[in-house]
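Complex shown without one protein chain; remaining protein chains in place.
We call the chains A, B and C, going by the order they appear; numbering starts again at 1 in every chain.
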Amino acid sequence: MNWAIGLVMFVGAVGLSVIGIAGMLMSNHLFRMVLALAVAEAGANLLLILAGYRWDAAAPILLPGHSTQAMVDPVPQAMVLTAIVIGVGVQALALSLVIRVRQHYATLDMRVARQRMQDALDQAAGVVPPRSQEGPAGERPLPAPTRTIEAGGPHD
Amino acid sequence: MTDVTLAVVLPLLGAFLLPLTAHRGLHWLGMLLGPALLALAALLLFATWTAFESPYAIALGGFAPPLGITFYVDLLGLLFALAVPLTSLLLWPGGSDEAAIRQQSLTLLLAAALTGMALSGDLFNLYVFYELAAVASYGLAASSATGPAFVAAFRFLLISALGSVVTLLGIALIYFKTGTLNLAHLATLSERLADPQGLAAFAMLLIGFGVKAELFPVNAWVPEVYAATGKRVAALLAGLASKLAVLAVVRILLLVFPHDEARQLLLLLGTLGVLSGELAAWQARDVTRMLAWSSIGQLGVVLVAFSLPGKAGLIAGVTVAMHHLVVKSALFLLADRWGGAVDRLKGAATASPLGAALFVLFALSLLGLPPLPGFWSKYLVLSGLAEAGSGMQHLALGVILLGTVIEGGYLLRIITRLYAAPERDIVPPAHRFPNLFASGLLALLLVAGAILIDPLWQGLNTLAASATDTQVYVQTVLGGKGITR
Amino acid sequence: MRNIATLLLLGGLSFLLLVITGGLLFGNPPMLIGQGIQQAAPTEVGAANIVTAVVLGYRGLDTLGELSILFAAATAGGLVLGSTRGRSGRPGGFILRTGVDLLFPLMLVAGLYVVMHGHLTPGGGFQGGVILAAAFFLPLLARPQESLDHTWLSVIEALAGSAFIALGLAALFEGRAFLTPLFDHGVLGALVSSGSLPLLYLAVGLKVGAELASLLVRLSADDEGAS
Partner (left out) sequence: MIGALDMLLLAALAAIPLSALFATTRSGRWLLVAAYAVQFGLLIMLQPATAAHSALSFQLLGNAVGWQMDALGWYFAVITIGSAGFAAAYAAGEWSEVNGRLGLSLRWLYAGLQINVLAMLLLLASGDFVSLFIGWELTSWAGLILMLLAGGDAIRASLRYIVYAIAGGMTVFAGLVITQAAVGSLQFDALHAAAPSLGTGRLWAIALLFILGFSVKMASMPFHLWQAPAYAYSPAPGSSFLGSISARMGLFGIALVAIKLIGLAQLDRLSLVTDLVDLRGLLTWVAVFTAILPTFVAMRQNDARLLLGWHGVGQGGYMLLGVIIADRLGSAGGLLHVFNHATYQAILLMAVFAVIHRTGTADLNRLGGLVTRMPLTFLAMLIGIIGLAGLPPMNGFVSKWMIYRALIVDGHPLLFVATVISTLGTVLSVYKLLHNTFLGQLRLEHEQIHEAPWSMTVPMLLLCVVVFVTGAAPGLVLQYVAAAQQAIGLEPVRYILGGIESPTGSLDMLWITAILFAGFGIGAVLFYLIGGRSRRVHQLDNYAGGHFLTADVRYQYSDNFYAGLMHRIRPWYRGSFEWTESALVSALGAASTLARGFFEQANPAQWVLVGTTVIMTWVMWYALG
């Protein structure tokens, strides 16, 4: 029975992480990506809290009279608390970025936003976008020799 | 009062207090607070450095080591810790409006986090500081407040946060198997991690910390973030933050995973990083992204260097890392005005002769022209690889050399443009003085490094001897000797 | 096509993760430091809630880092969103407004309670701080035009964070390590016990409350307010 519970727990933790990752990859919607991130973090936190679980043990709080009772490991709980708070901060920041992206590019689609970003960056740098047909494939060391003075020879 | 904890705490305190100066006509205080605290932190670390005798640990909160968090102070940590406030000072954003103050606040937070990463001796604490550095760098990445910056910062955040999830999974795995977080304690238990699960945990940590270390394949954020944000921020992230992330990985590698497989993983990813970064840079047509991709390649070399076993690897790694810190920071500073298309740079040397000369100096050092320090760092890596001598290492050697050739191709493309005749009399802008000054300082450092290479190497030898000795670490932290409570 | 590849990779990843986690010992952790902390915490820290002892004592630096991360997120959020943005919107209805007015003091008290009893019972600065933030955020739902005073929020943010550090530094000045708990432990389980931990948690609570409140306020501001 115990191993079954363990399996369920692990499947839950791994499943949440993988579902979160799947959500981040298969969606192109910025907001959903943030939500998926939250799900993935939940999975990781679950695995972390499982690391401290003990069969038949109580919460790590000393109550008068019960001080000898077996308790679960308190350290993962503290770590998860930290991880959750970190997650909250990151998600809040992500959302503020989403708001700004939407204001600037009027889209919540990752592909569109990325394309606009690339174009803007290329434009700012003064680089013709690489998709242009005229764009040379890298810079070759020597171009075709000029007609007036024939260099190099072998071409004719 | 020379407790190195202060080097972490003071910038934090400064970051907390800095927003207050925005309100009450305390601008002058705000302008001074950050640099003063960073300078204080640097002084403190320097004093610790000069007074250093043997490694010691600080039990934070006064709890006996395996239970509480420890800081471990050795030369390796101190060296990287010292680099943090110094570089942050050099790349200080300045300004006194509200946005500038927020940016300064974030810079202080970043500095505190990176110093913490250099000193921390606790796995989860490393993760927390890493996250702090990450969040601060998301903010910095978005600080130029343009559309591309927001998109780039968001993409950076996504990839990094996902990396953090993977790291957490790894930490959970390690905790499952060992039930402890203290690196010294883990070092004594490293046998328990010498199996696929342990290796998987290391791989997860590597992926997570690798995001900031520009590790292949989780470095897709690099070019766009550096292109979209201010060049000082790019210099800070590429030069400084990446090195501390590497240091964290190296600490974990040395102490907790002293297995060949882990090193091999690092070697493999580093090699791929060199290849992908240099190749991508070959086709870049604007300076910023060229430097960004080049920095991925360089970080690959750093990882390859650290993957070498023993003292030689550590010496090589530290040298390459420090060299890249100096050079890439300076190159990004110089790219502040020259960040656009390579072809727009024609004639820039006439407008800014000193800037062009500095650029050439740094580029040549990056390529490894002897007797500049870049050559020696490359020499240490390559001779280590040749010495180690397995097929994989020889392959890495070849890839690094090939990368250098490609790097020569694209860096020379910039240099020839700098000294070409200006086109239609459009002369690219000259540098702002602070950037020029900062990169000039870095150039002096580089030249000093070239002259003092042998004493520096001697110093690195002692540094590496103690840093690679797991026993010293374990004895110091767990043996109860040299602990300040 | 991309989705199929992604799905295949995800399938592979979940399989691998399950294989890896399947080999782990569940419910029987090594607890090397957990055991040590359980035994030492009552005498070393004196908090009845051992998790609190870990959060504020053994891993106090993590908590400081965590606070800094929240602060960094709030600062970065401020940097991204800018702070001078207008708010508009219709005020809430009668029920909402009255409910908020009724709830506000209750939530305030509840939040403070959770904060102050963090060393005794489940809960603490973070949890209480979130309740406090919610308490301050509720009125904004009811009366969108009235903005929270950013100045006060940032002052609380700054001072609470500095107070945490100051408590840590106080130990340093006494010649002990940074963040060493101060004062007497008192009686295990009493409200005033476990030294400076309640003070730390108060700082944490205020900081988290202020931080989250300002984040929420910024996020809820109008799109039209700026650029």
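The rule is simple: a residue touches a chain if its C-beta (ideal position, glycine included) is under 8 Å from a C-beta of that chain, and two chains touch if they have at least 3 such contacts.
Please read all numbers here as calculations on a predicted model, not as lab measurements.
Every shown chain that the unseen chain touches in the whole complex is listed here: A, B, C.
Shown as candidates are B:94, B:389 or B:429; the residue that touches the absent chain is B:389. From the options B:369, B:441 or B:465, the residue with contact to the chain not on display is B:369. Note that of B:251, B:328, B:413 or B:431, the residue touching the chain absent from this view is B:413.
Interface note: of B:133, B:222 or B:463, the residue touching the hidden chain in the full complex is B:222. Subunit C residues in contact with the hidden partner, per the touch definition given at the top, are 6, 9-10, 12-13, 16-17, 19-20.
Take subunit B: the residues that touch the chain left off the picture are 155-156, 158-159, 162-163, 166, 195-196, 199-200, 203-204, 206-207, 211, 216-224, 261, 265, 275-277, 279-280, 282-284, 293, 364, 367-371, 375-376, 378-380, 382-383, 385-387, 389, 397-398, 401-402, 404-406, 408-409, 412-413, 416, 419-421, 453-454, 457. On the side of subunit A, the interface with the absent chain consists of residues 21, 24-25, 28, 33, 110-111, 114, 118, 130, 137-143, 146, 148-156, using the contact rule stated above.
Please note the rule applied: only the chains that are shown with their structure count from here on.
Compared with subunit C, the chain whose C-alpha mean position is the greatest distance off is B. Each chain gets one centre point, the mean of its Cα atoms, and the points for subunit A and subunit C are 23 Å apart.
Centre to centre, using the average C-alpha position, subunit A and subunit B are separated by 21 Å. Residue positions 124, 128, 131, 135, 138-139, 142, 150, 153, 169, 173, 175-176, 179, 181 of subunit B each touch two or more of the other chains.
Annotation for subunit C: residues touching 2 or more other chains are 17, 21, 24, 29, 31, 33-34, 37, 58-59, 62, 65-66, 69, 72-73, 76-77, 80. Those residues of subunit B that touch subunit C in the complex are listed here as 1, 3, 5-6, 9, 12-13, 15-17, 19-20, 22-23, 58-64, 66-69, 98-99, 102-103, 105-106, 109, 112-113, 116, 124-125, 128-129, 131-132, 135-136, 138-140, 142-143, 145, 150, 153, 169, 173, 175-182, 185, 189, 196-197, 200, 484-485.
Note for the complex: subunit A touches subunit B at residues 17, 20-21, 24, 30, 33, 37, 40-41, 43-45, 47-48, 50-52, 73, 75-76, 79, 82-83, 86, 89-90, 93-94, 97-98, 100-101, 104-105, 113-114, 116-118, 120-122, 124-127, 130, 137-139. Interface residues of subunit B, counted against subunit A in their complex, comprise 124, 128, 131, 135, 138-139, 142, 146-148, 150-155, 157-158, 161-162, 164-166, 168-169, 171-173, 175-176, 179, 181, 224, 227-228, 282-283, 285-286, 288-289, 339-341, 343-344, 413.
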